[in-house]
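These notes concern the structure reproduced below.
Apart from one protein chain that is not included, each protein chain of the complex appears where it belongs.
Labels A, B, C and D are assigned to the chains in the order they are written; within every chain, residues are numbered from 1.
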Amino acid sequence: MKRFINLFSRRIGTVPGTIIDVPSNGSRPVEMGLFRYNADSVEQRQLAADDSLENLAQENQILWLDIPGVHDSVLLKKVARRFDIHPIAAENIQHTGQRPKADEYEDQLFLLLHMLTWNGEEKTVETEQVSIIAGKGYVISFQEHPGDVFDPVRRRISEGLGRVRRMGADYLSYSLADAVVDNYFLVMEDLQEEFEELEEQVLFEDGPDPSAKVHSLTRELLSLRRAVWPMREAASALMRGQIPAISEEVQIFFRDLYDHIVQIIDWIELMRDSLKGLMDSYQSRVGNSTNAIMRVLTIVATIFIPLTFIVGIYGMNFQRMPELSWPLGYPMVMALMALVALGMLFYFKKKKWL
Amino acid sequence: MKRFINLFSRRIGTVPGTIIDVPSNGSRPVEMGLFRYNADSVEQRQLAADDSLENLAQENQILWLDIPGVHDSVLLKKVARRFDIHPIAAENIQHTGQRPKADEYEDQLFLLLHMLTWNGEEKTVETEQVSIIAGKGYVISFQEHPGDVFDPVRRRISEGLGRVRRMGADYLSYSLADAVVDNYFLVMEDLQEEFEELEEQVLFEDGPDPSAKVHSLTRELLSLRRAVWPMREAASALMRGQIPAISEEVQIFFRDLYDHIVQIIDWIELMRDSLKGLMDSYQSRVGNSTNAIMRVLTIVATIFIPLTFIVGIYGMNFQRMPELSWPLGYPMVMALMALVALGMLFYFKKKKWL
Amino acid sequence: MKRFINLFSRRIGTVPGTIIDVPSNGSRPVEMGLFRYNADSVEQRQLAADDSLENLAQENQILWLDIPGVHDSVLLKKVARRFDIHPIAAENIQHTGQRPKADEYEDQLFLLLHMLTWNGEEKTVETEQVSIIAGKGYVISFQEHPGDVFDPVRRRISEGLGRVRRMGADYLSYSLADAVVDNYFLVMEDLQEEFEELEEQVLFEDGPDPSAKVHSLTRELLSLRRAVWPMREAASALMRGQIPAISEEVQIFFRDLYDHIVQIIDWIELMRDSLKGLMDSYQSRVGNSTNAIMRVLTIVATIFIPLTFIVGIYGMNFQRMPELSWPLGYPMVMALMALVALGMLFYFKKKKWL
Amino acid sequence: MKRFINLFSRRIGTVPGTIIDVPSNGSRPVEMGLFRYNADSVEQRQLAADDSLENLAQENQILWLDIPGVHDSVLLKKVARRFDIHPIAAENIQHTGQRPKADEYEDQLFLLLHMLTWNGEEKTVETEQVSIIAGKGYVISFQEHPGDVFDPVRRRISEGLGRVRRMGADYLSYSLADAVVDNYFLVMEDLQEEFEELEEQVLFEDGPDPSAKVHSLTRELLSLRRAVWPMREAASALMRGQIPAISEEVQIFFRDLYDHIVQIIDWIELMRDSLKGLMDSYQSRVGNSTNAIMRVLTIVATIFIPLTFIVGIYGMNFQRMPELSWPLGYPMVMALMALVALGMLFYFKKKKWL
Partner (left out) sequence: MKRFINLFSRRIGTVPGTIIDVPSNGSRPVEMGLFRYNADSVEQRQLAADDSLENLAQENQILWLDIPGVHDSVLLKKVARRFDIHPIAAENIQHTGQRPKADEYEDQLFLLLHMLTWNGEEKTVETEQVSIIAGKGYVISFQEHPGDVFDPVRRRISEGLGRVRRMGADYLSYSLADAVVDNYFLVMEDLQEEFEELEEQVLFEDGPDPSAKVHSLTRELLSLRRAVWPMREAASALMRGQIPAISEEVQIFFRDLYDHIVQIIDWIELMRDSLKGLMDSYQSRVGNSTNAIMRVLTIVATIFIPLTFIVGIYGMNFQRMPELSWPLGYPMVMALMALVALGMLFYFKKKKWL
């Protein structure tokens, strides 16, 4: 939840729908990736932040501009002006930490996604906002840092695999979203592994209190859920033709994406329910164990405490205690105590404590 | 939840909507079952994976091709080409572990179901994906392994029972879905039996902690639920005429199917609620039992610990302890202790601990 | 939940939408009740299972045929043929244990209800399926056994009370459904009585663990709910004119029925919530009681265990223990112990344990 | 929940939609309140149950007839006949304990409300059903007993305050409903006070188990909720123009009423959630307290029980126990025991039990 904190304080009071000027002192320069392709040809190269953006888009070609960094406000402004990005969309692009969504601005599709990765060391799910602007003949993708899950898409474009080269900007947008969602399954697999370890430990092993682990796994699931739930709504809008930028042919692909998102959601909910059940099982085991411990204590104590009292009696130093001089005093007391102990044992047997 | 794990990693990065080439080294060859029938005649035979698929469908006949295996990617591709199956549907067929659904592709109905069976030994519900493609005059069913719940349908076709021979491909699709859903009731009966045993044990017997069993039964219910819930939506679409491939006459049958699915869902929810209640009852019994144990310990200890103290006093070896030489010292102490004990018992009686 | 079990296994594999032939060996013959009436006249008589069903319906008269038994498959088939009952409806009639619903088949209304009775001895709610087929000029009701809640309706018809004689088959259907729903209130009253007894016991009495009782009452409520919830949907369809067989005049009556069903549902939910709260209160009482018991034990033990240690010291037999020969040794030890005890008591007082 | 019980048994089997004849032996006669007003004039008087109802309504005047009693079935029938009240509405008026609702019967509005009052002594919310029939130029209100919350409305009419005198029967209906809902806030304030006392007690005081109080407050809230929830739906229908008897001008007032009802509902839900949290806090405090008690017991017992064993050893009477005759035997044992005790204390310190 940390990210909300960092992002917000800086923006309070700014004009809604603006790109804030951020001093660029020493921060990494953004190098853009460019693809230009159609069914017959493909061109791939890198673009520096201060390269011109004019004449990039060509008739009969699809342009994909990938911008792996949103901290360069000068570049952001240039791109926004060149591609006529709505100020609100531009603010959402710069101001990461937004809720995933699919919006429509005149003839542009604006897709905001969370790219997730599992940090195996800190056992947390890490998030990176990916924003996609798709217009007629071009797609622009914005990321927070270099490094993403789009390599399979890049390979398909450059090697001409599948149908991506024969189709439009809407299909490319879908391909990027699909790559993001495919990756969710990998994250879920890692969480599932964590869960199963925990399950084993809680149900069958005697270890330390697992509640902190359950708590942290639950928290990761909750934050995952926050990323995935809104995407359902977005994908649903895309598959139902509510956004004109998506052709009917590509709607079927978004329907498939929708299915995958719902599958992820089902999985998340299943794991959350199971985690709740796990805590219940643990509570039950702890309660049972307290019970068993108390039973041992009670049995031992209730047998020996009265016996100790009895031997205490004959340890008193009164001058006149006739039993002490009876020849059979000692064995009789021992027998009495054996009787008491047996009675107790019988009682515990009847109570099924033994 | 295992199946998600196995299935996904392999596919990351592949073209969306493709049949992946799987090397067939030594895997079982797929033998297809073929039915061709109308009201007057019926033909049933087996087809090898490399038999030709041309000229199978005939005017005035219904063709049912059952393919019990999706690992033969060559066969899958051949079938997909021959029957014009949409790439996304084809991917769903090969890539099992999908969410149940009813989709429409141009003039084809695509039905994805989970066939469930109860594994009595491991006490788990096992799932097999069944995909059904129904077009004008033909139905193709895909399974993961040979062996299914369709024998009653086969018998009805070959013996001409019921209305299946007089009706179209939509009714055959319904019959297959109906056979799958009928089987859910058998699975539920087995789970019900498990549940009732557990209920007996939790409410009336003193046994080991049942929480692991409750946890595992809950998990099976949750996974069952994940299979059945989406079918509700699918059946609802089919019964309301939202999918043109279903004639009005057959919609009534899908309404019946819908009723059965809702009945299963009700049953699942009822059992889940009951399992939750069962855990509560168990917690309550454990708490009560701890209570009872503590009460015994407390009664015994609070009676005898003070008495032991008293006898300890007169076990001290001080030279000047006048009571020790009193002729009635011993009986007086004994009487005092009896008084103390009686007072305690009275107190416990008043507290209703006895 | 038993009924699901019994009913299903028998049907797996049968043709969907059929009446199964059941051998009638020795089972009770079904005697049908017949009413034929209009505003001016009324005729009431019994019909044997093998009586002819032709010429029963008359112009300008309402026919009510009540069939208290669905085990006679020959009769069922005859009735289904005579009144053109859809095979799916017929299957639902014979195959009891269905979910309540209101369906429409061409010009027939098919109403499936659960008639409930409270079995005071076994403390369970018993269910009997009532199916009603209403067409133009006739109503046929099917029950599982003789004996029902329709006597007030019969009396109103034969004595001409209310508006039933002046109205159509739709109003008669309503009257039967209304009689069934009226009876739910009686069942709820009995459950309410059970609940209030339990409440008294849990909150104010010290008795045995009530969790099994709470569990069983909850289970009865859950099964009641399963019967009533679907009726809400059904009544809603009937009151909104979604089913043409219901005239606008009678819709207002179904709106009243709907209100009653919602009232029952509210009552059920209220009782379920209260039962949950009751368990919480009980847990709280048990926890408190454990607490109080522990407090007594702790007070007694922490006072006397150290004192016993002290007297133990002076019970040792060392030859050189100077205190033993001090003239004031005994009273000094006694005073010391009194001090220790008082200190403890003061400490417990401060901790509010006393 | 009592009221369901009393009301129902009497009605089973009666004709739906009828006023039941109730013998009037000795019951209080109903005295009706009448208002007749327009912008210019107002007339207020009392009417006996057997006064004629003809010629009451006048052109250009609004008539408000308030009937504070529904036990006089003769009067009810007279009123129903005179104002053409639908039998179902009439039954709902007589048969109190209905769910709140807004229904429409031809050109009449039928409004059923629950008037609530807080009984400070029994700490319960008491309910009285108010039914309102509003037609063109007249409003008839039915209550269970004399005494209501309508005095502010009466004063506004007789003194000509606000807009009531200038507006129609729909505005008068609104005013009555508004007076009823205003009173809910007073009831909520009283419940809030109860809640805050309980909160104080549970969180900061050591008193008796509050679970019975929490349970009873929850029950009152649940029954309040049952009264208010259905009114939301009713007000929503009235504010959206779904009922033609409400003019567009008055719809805005019903929108305000709707807001107030939603506010009450929010408040109820907030208090319920808080009560749940309160029980959790209490459980937590009890668990903690058990813990603290056990800790004291464990510390004292684990320190002194071993020491008592040691002194017990040297209290044995064996003839050959060399330590007993050692000159430093006694101080050495005392030192040993001090060491053991210090070790224990150190261990507890490390475990943070001290």
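The rule is short, and it goes like this: contacts are C-beta pairs under 8 Å (C-beta built on N, C-alpha and C of every residue); 3 or more make two chains touch, one makes a residue touch a chain.
Computed from a predicted model, the values in this text were never measured in an experiment.
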item	value
Touching the absent chain when the full complex is considered, from A:L203, A:I265, A:L324 or A:M344	A:L324
Among D:G97, D:G137 or D:P306, the residue in touch with the chain that has been omitted	D:P306
Hidden-chain contact residue, picked from the options B:G69, B:G277 or B:G315	B:G315
Absent-chain contact - pick from D:D40, D:D84, D:D151 or D:D206	D:D151
Positions on chain D where the hidden chain makes contact	151-152, 155-156, 161-164, 174-175, 178-179, 182-183, 185-186, 188-189, 192, 203-204, 252-253, 255-256, 259, 262-263, 266-267, 270-271, 273-274, 277-278, 280-281, 283-285, 287-288, 290-291, 294-295, 297-298, 301-302, 305-306, 308-309, 312-313, 315-321, 352-353
Residues belonging to chain A that touch the chain removed from view	1, 4-5, 8-9, 11-18, 86, 88, 91-92, 98-99, 101, 103, 105, 206, 209, 211-212, 214-215, 218-219, 222-223, 226, 230, 279, 282-283, 286-287, 289-290, 293-294, 296-297, 300-301, 304-305, 307-308, 311-312, 314-317, 321, 323-325, 327, 329-330, 333-334
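Going forward, only the chains that are shown with their structure count from here on.
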item	value
Topological distance between chain A and chain D, in contact steps	3
Any chain that touches chain C and chain A	B
Chain whose average C-alpha position is farthest from chain C's own	A
Where chain B and chain C are represented by their mean Cα positions, the distance between them in whole Å	25
Touching two or more other chains - residue numbers and ranges from chain D	315
Pairwise touch network: line, ring, star, complete, or other	line
All chain pairs that touch each other	A-B, B-C, C-D
